[in-house]
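Presenting chain A:
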Amino acid sequence: MNGGSLQHFFAMGGYAGYLWPAYAVFFIVLLADFFAPLLRRRRLLRELRARLGRKAARQSRQAPTPTEPA
Partner candidate 1 sequence: MSKWIPLWLHKLSSPPTFYRFAGALRPWLLALALLTGAIALYGGLVLAPADYQQGDAYRIIFIHVPSAWMSLFIYGVMGFAAFLALVWRIKLAEVVAMTSAPIGAAFTFITLVTGSLWGKPMWGTWWTWDARLTSELVLLFLYLGVIGLYHAFEDRRQGARAAAFLALIGIINVPIVHFSVNWWNTLHQGSTIRLLGPSTIAPGMLWPLLTMMLATKFYYLASLFGRVRTDLLDLESGKDWVRTIATGSTLQ
Partner candidate 2 sequence: MSRPGLTTACAAMLRRDLTLAWRRRGDIAMPVLYALIVTMLFPFALGPEDTLLERIAGGVVLVTILLAMLLALDTMFSSDIEDGSLEQLVLAPQPLALMLAMKILAHWLTTALPLIVISPLLAGMLHLPTSVMPVLMLALLLSTPMLSLLGAILVALTAGTRRSGMLLALMLLPLCVPVVIFAAGAVAASQQGLPWLAPIAWLGAALVLLLVLAPLACAAALRIALDA
């Protein structure tokens, strides 16, 4: 394909202003949809590690101190 027909291709018979935004929305939305859970997964694992750490700390703190007598 030469430059002229490429330009012709992008012009889309004068409908470029409608066609390309449509395709852009299609790809952007799907990309966002695909990567959102991956980011969430990373955050989740980080939080989970932090929580496990806290829990271990709580348990080690609780173990030696017996419950107060009434």
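The set was built so that all candidates are chains of the complex that A comes from, given by their letters.
As a convention for this text, a residue touches a chain if its C-beta (ideal position, glycine included) is under 8 Å from a C-beta of that chain, and two chains touch if they have at least 3 such contacts; residues count from 1.
If you're wondering where the values come from, they're calculated on a predicted model, not measured in any experiment.
> Given that every candidate in 1 or 2 is part of this complex, which one actually touches chain A?
So the chain touching chain A in this assembly is 1.
> For a test of understanding, state which residues of chain A touch candidate 1 in their complex under the given definition.
It is residues 9, 12-15, 18-19, 21-23, 25-26, 29-30, 32-34, 36-38, 40-41, 44-45, 48-49, 51-52 of chain A that touch candidate 1.
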